[in-house]
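Some notes on the structure that comes next.
A single protein chain has been omitted; all remaining protein chains appear in their positions.
Right after this comes chain A.
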Amino acid sequence: MSAVTLTDIVKRFGNFTAVHRMSLEIPQGSFVTLLGPSGCGKTTTLRMIAGLLDPTEGDIAIGGNRMNNLPIHRRNLGIVFQNYALFPHKTVADNVAFGLKYRNVPKDEARRRVAEALELVQLPNLGSRYPKELSGGQQQRVALARAIVIEPDVLLLDEPLSALDANLREDMRVELKNIQQRIGVTTVFVTHDQTEALAMSDLIIVMSDGRVEQLGAPEEVYNTPATEFVARFLGASNIIEGTCTGIEGGELSLDVPDFPKLRVPRARAPHVTGAGPVKLVIRAEKLTVAPRAAAATDGFALDATVETVDYQGQSARYFLRAGRHQLQAINMIDDHLFAAGEEVSVRFRVKDCAALPHEGQ
């Protein structure tokens, strides 16, 4: 049975519809990410699951029980907020023990569970400190301990890493995922950061303008985007207009101006149904920039000119012009950093090509 079920959820604020008729099943014990830019309805959805907002229409069920009119304090959820939301007037231990107090847990047991939770987030011995005396990362660990010590049915994380600085964020990302797997709690994670979503999730739900754009495992969403929005939002993609001239033998024949004829496997274009205008998608990492002179090995090659180089240390992002197309390629730097103005060859393999139906078709 699914841990959280949303059925035809709609949320309107006055004339503005924040979430359009959304249905979703979140499997028990899974780590599910709501991913999208700000204003896409992901936080609104999370707050409806939490009971901090009431849906205008539709049903929310947790563990099979309808939750619609149940106030937040009776839902047994753990929530971690973006700005930690620790109680500044209570010690770390009292912060973590807060939820246990309202569950009538005996004092000895509460003390043991608080210690275990602080151990789990690697903050033993800090129980008597006040939140203000801790760093941002430590405060976020306390917030996590406070949310999981009550053994919630669902753990809700509202951009919990976005207030931390870059290095710390990456460490916390790994640790958060480890802790989630160890205790096996069903987790709904809200973020606008595609790297976090790809790294942590069992299931990603990409949202835009209050609608679900795509729902799938990280590799699925990354490799076979369902819409142009998904292709652009997850990583850097080259999106080129073309025409599908036909589907035969499990392959699509694509006709793209200035490109050689391509035959893209059906599996890389599951949303294209037949002949007509399509969009060819090639990830920036899958385009390889090579010297013009060197002979092409396998795959396809286009002549191009480097226009701009965005040097990033171990890798570089090249902005290229190939005929009428503006392309971008992200390559590891082996020995040669191409310079702006250089005449190069851009290579790609057909298995790295995906195709999308043309929107509005």
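Here, contacts are C-beta pairs under 8 Å (C-beta built on N, C-alpha and C of every residue); 3 or more make two chains touch, one makes a residue touch a chain; residues count from 1.
Here, contacts and distances are computed from a predicted model.
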Pick, from "Spermidine/putrescine transport system permease protein", "Planctomycete cytochrome C", "Aspartate carbamoyltransferase" or "Arginine/ornithine transporter AotQ", the protein name that UniProt gives for the chain of this complex that is not shown. "Spermidine/putrescine transport system permease protein"
Which of A:Phe13, A:Phe87 or A:Tyr311 touches the missing chain? It is A:Phe87
If I consider the whole complex, including the chain that's not displayed, which of A:Leu52, A:Leu168, A:Ala236 or A:Ala290 touches that chain? A:Leu52
Which chain A residues touch the hidden chain? 50, 52, 71-79, 81-83, 85-89, 98-99, 102-103, 130, 132-133, 143, 146-147, 150
